[in-house]
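A single protein chain has been omitted; all remaining protein chains appear in their positions.
Take a look at chain A:
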Amino acid sequence: MKQNTLKYIGGLLLVLSLGACQRTFVASPVLENTDVPVDKTVTADPQMEAKIAPYRQEVVAKMSEVVGTAPKSLTKGSYETSLGNFVTDLQISQSQKLYGKPINFSLTTDGGLRVPLPEGNITTGHVFELMPFENELVVLTLTGDKVKELFDYAAQAKFVFINNSTYTVADSKATDIKINGKPLETNQTYTLVTSDYLAGGGDKLTMLKNPVKYEKVGMLLRDAILQQIRQLTAEGKPVTAEVQNRVTILP
């Protein structure tokens, strides 16, 4: 009896103390099943399927169109890749007509190119997977100092690809930098074509922010890639790019 009374008082005190913090309902989590797998054992809801169907048909038709062929796959990696070379080169060739002025070099990053391009038929769908984002091409005018900073970052980060250039990596710094075969002049300005995402400091390319000049090309990067592949195909050419040992790494 006495024990029951004590229990009652104990309970009452707890009720009062919790009441004071104004939480009439106290939450207790049950964490038995916090990840419900959405897998093949789950039947697709038929009404949802019906809603998706017309959209899916349109997507499939557009995506399965073959736009070109690659004799071997264009791959991802560090410092210099066939995929990086293909994209940086086409960024210049596709921008040139719209931009109208000389572009010295071109830049992309490994993370920005989401998947490799496969060997064989290349479809619109592959290009969408490679570049799913609505990034547009921009031309930046940069001081030579900023360009030096850019190459140093490329040497250290390994995932930045720059065409029309060669450099040597020593102690995570870039040395012997040449653009179009000529040594980098820090008192000169250079024009660079890249995506608006990277130009905005994406992938920590902070040295690209606040350039001397920022000009939009007026073309999405994905459209540039698609157009390049279509043009190659129209000329009877395959989709290829070689690694040219643009970067020398000292041990």
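As a working rule, a contact is a pair of C-beta atoms (placed from the backbone, for glycine too) under 8 Å apart; a residue touches a chain by one contact, two chains touch by 3 or more; residues count from 1.
Heads up, the rule we're going with is that contacts and distances are computed from a predicted model.
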* To do: Pick, from "Acylaldehyde oxidase", "NADP-reducing hydrogenase subunit HndA", "Metallophosphatase" or "Peptide/nickel transport system ATP-binding protein", the protein name that UniProt gives for the chain of this complex that is not shown.
  => "Metallophosphatase"
* For the chain that's not shown, point to the residue among A:L31, A:A234 or A:L250 touching it. => A:L31
* Structure fact -> Touching the unshown chain, chain A contributes residues 7, 10-11, 14-15, 18-19, 22-49, 51-52, 55-56, 58-59, 62-63, 125, 128, 132-135, 196-197, 200-202, 204, 206
